[in-house]
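Excluded from the complex is one protein chain; the other protein chains are retained at their positions.
Here is subunit A:
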């Protein structure tokens, strides 16, 4: 069924396949590279977004949640070893994002513009729920983004619980980022040649 965008049935894959095929093994580094470059690109354009999960989204959409989760995990490991060592612990969040995107895509929640928005909210919620304890443990609840932290400081100043303040700080930032990345991934996926989609699906 083609619902005004992505043909959901034709794009489905074996969701929980743990064996890594050669195609998936070469897709994952490419996805990590896309994450890295997209993040650098967003920083270069001074966008108030990270875009650092675009490759993870695409890997999940092309080869399933396992590929997406591994892409997210390796992305944070590489980022942690080269730029910010504390980013390594956020690999848990990236794994969850990869899994959620893969599951939602397989169930047809990336088939049209409206559904993509709902998916983005679910992904942002997942990301915020997992990142909040990490923010509290490592950064006292902050996210490191100035205007998000200003919101956090205001809430803490008004004696609101640190967990709620940190979750709000994270969710407000995540919702914007994840919505933009979900739409970017949706539009980019539609532009990919069919032979490319089939190659990764068939060689999963």
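FYI, a contact is a pair of C-beta atoms (placed from the backbone, for glycine too) under 8 Å apart; a residue touches a chain by one contact, two chains touch by 3 or more; residues count from 1.
Following the convention adopted for this analysis, contacts and distances are computed from a predicted model.
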item	value
Listed names "NAD(P)H-dependent oxidoreductase subunit E", "Spermidine/putrescine transport system permease protein", "Membrane protein" or "Energy-coupling factor transporter transmembrane protein", matching UniProt entry of the absent chain	"Energy-coupling factor transporter transmembrane protein"
Contact residue for the chain not shown (choose from A:86, A:113 or A:164)	A:86
Where the missing chain touches subunit A, by residue	20-23, 25-30, 32-34, 36-38, 40-41, 45-48, 51, 54, 58, 62, 70, 74, 77-78, 80-86, 88, 138-140, 142, 144, 146, 149, 152-153, 156-157, 159, 162, 180, 184, 187-188, 191-193, 196, 199, 203
